[in-house]
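What you see is the complex with one protein chain gone and the rest in place.
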């Protein structure tokens, strides 16, 4: 009855040495950062493990949750599914670049006011995604905001308040609020 | 007017700014110097023995530091009790990397530690492992006749009460009778933050352990017992937890692995699970339930039988209260409640939000709907007719029970009276509209809890208790309680948690945290208040001289006489005047045993749901939910509402999406990721109304708190399924209510 089997996720190929590192320059929140990175480092891991910018979260590492959302050249993307080396020359904004605890970005303030989170782990991704949504300017109605925020899972189920927070900023008469 | 009256006010989360800016640090985010990374290797087989691990092949790669497996793990604690945590069920806890036996698919079988995360991941994927495979058995459906009644379960588990009356006979004689089997597969908690531990090695055996957990002390005790460390050596910190839902109630295996590697390698190590590995641990068990109900001619319940069988592992007997609720939610004199486990080759199930009750209420509340239809009574009216005025399980009075008000207020808000009971009778254009409702009940518990408070000469109050905030709002409500107790502005109060150097608090679970920590914070602040009063009375010309603590109030930064509020001392002035730089108090809050034993302590809810179903395509949308909750005093309606909103999302998720699907050929969950294990996205969530019914209760605990973490979830899945029946005429007893089941 007992049958032998072998496990090796990468198969039985000959073992290649780890890839060499090179200097990678990333522009993050307006600051140029120089890193020694191998090509297999994702933008997400570069932020979290090499730059201590841990505001960007890892919720799945496979583009299935949106917790790692950052803005690249103003557009929201999943930082887990791009390599850091691919982003040389791009302008990257993380949650740390939006506001500080003493000077919150209007969306950050709206998230606090509407209690648009509980555990807080998906929150930076939600906020970066919402910044992207406002820049895109496509979503206008509640249903459209819901659809266009559907790339960001929230296991605490804070969706109702997330949508309210975004609506407040979207409909704010003060355009400065939507900076 | 009091400006320092915070309890019951919708205060913004005090930890909000840290969370929205990314400043809040979770377990995997402490980038301590000289950190090594561990990557876990999960077994590809469900059962068998490891016969060989080719560790040498990957140790040859520069930068790979060690491969830990059963072959080289040092001798650790021997007895099962050393591996038992606060909520360990009966049996022998799983011991990672100790022994060559594989007991379930995706069992952690090795830890590869390397200089970088990417290298550890690479080497782990290269690691060759040979197994002898033996036949596994993972299908609960084949175990229907192998159920057994568990012996002693985990803390908090109560065996079903003995049958009362003559349920078999009364079911036979009932005017109307329904029966049905209700099924759901395993569900995994899947908090957004994946399990991780960063262990900072401080030399010798001294460790700072940043752990994802719902109980820093639980993790600490586990590490101390397993690795033979002192309290001082195993310092555990857990200030932010990215979601728990019960998954963090037991130490997960990455904690063991990170501590092991740090001690062996004498350096700091981080181990994080992958999302896939989040399916290799505890879960809500696959459960089969049978409910049989009968009514008398007047629509009262004649008899009730509720049976549950759920899976457990081969090594532990996981238990949860599935059927007990059915003996207390409705008035019924003939009740039989039975509960069994069956062993299969999976990991031990684990408490998942409203464990047992979410499961049991789904079956009972669907059956109640079926019964109402069989008896020709409106489902809400049927519940009101069978309202339980006292707890028949415990034979006690409820300390408070405002479920009737939940029904009335919820129904009014929802517009239930406009419901046409006939299935398929209500429409919105081409869509079928269904309205369903259900009820839930959950324990209002309280646990022993310690807290300390320090008031410094600068007027700042710091309160400590080593609890957790898994998103529940603990930071905020404790700050509110402390500030109000000592009459200080919120800004002058800091509440700290999640550190084993703080006074010990219970696990964050069971909906008991608000009551346990809240009353502990209140007590310790009162203790500090008494000291402040004494000092204030010594101040020159103090108007408070001779006043007892009961004679004064702490309001607006002052201590003032109740009799004449103009007679006051500014609290900030007290320490400078007395020449002290701080005042300290420490206290352990013990629940009042008499109140706990004399009364039945429970929170209740009533849920009303609207669904719209496309009759041709079988698509279903939950378009409206009203959840009316009676849970004692609501400390902060803003964070409380969020908890109930989240509970509703969980209920919708349970009803429509969640299932961990096992391929029994492999004994492996196949949808082990966020792409195929569906939870709702924003587009799935429409209008949700939360109502908190006023419920004063001075018996449940001094602050009258019942807890909100679980009660809001109860009944939601059943209400969705009942609404789906009302819309379509189709009774779906097998969750989730998915498109394929609605279609055919």
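In this document, chain identifiers A and B correspond to the written order of the chains, with residue numbering beginning at 1 in each.
To be clear about the criterion, a residue touches a chain if its C-beta (ideal position, glycine included) is under 8 Å from a C-beta of that chain, and two chains touch if they have at least 3 such contacts.
We take it that contacts and distances are computed from a predicted model.
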Could you tell me which of "Xanthine dehydrogenase family protein subunit M", "NADH-quinone oxidoreductase subunit N", "Cytochrome b N-terminal domain-containing protein" or "Branched-chain amino acid ABC transporter permease" is the UniProt name of the chain missing from the displayed complex?
-> "Xanthine dehydrogenase family protein subunit M"
Which listed residue (B:192, B:681, B:708 or B:732) would be found touching the missing chain in the intact complex?
-> B:681
Full-complex touch with the removed chain, picking from B:353, B:402, B:560 or B:612, is B:612
Check the options B:314, B:623 or B:734 and report the residue that touches the missing chain.
-> B:623
Omitted-chain footprint on subunit B covers residues 44-45, 105, 118, 121-122, 125, 428, 431, 612, 614, 616-619, 621, 623, 656-657, 661-663, 665-666, 668, 670-673, 675-676, 678, 680-684, 738-740, 743-744
Over the whole complex, note the residues of subunit A touching the chain we left out.
-> 7, 9-11, 13, 16-20, 39-40, 42, 61-63, 66, 69, 75-78, 80-83, 85-86, 129, 132-133, 136, 138-139, 143-144, 146-148, 150-153
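Criterion: only the chains that are shown with their structure count from here on.
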Complex contacts: residues of subunit A adjacent to subunit B = 1-10, 12, 15, 17-18, 38, 40-41, 45, 48-49, 52-62, 64-65, 67, 94-96, 98-102, 104, 108-109, 111-113, 115, 117-124, 127, 143, 145-147, 149-163
Enumerate the contact residues on subunit B facing subunit A in the complex.
-> 12-13, 15-26, 28-29, 31, 43-45, 48, 51, 57-58, 60-63, 116-119, 122, 124-135, 190-194, 240-245, 272, 274-275, 470-473, 638-639, 641-643, 645-650, 653, 673-675, 679-683, 685, 688
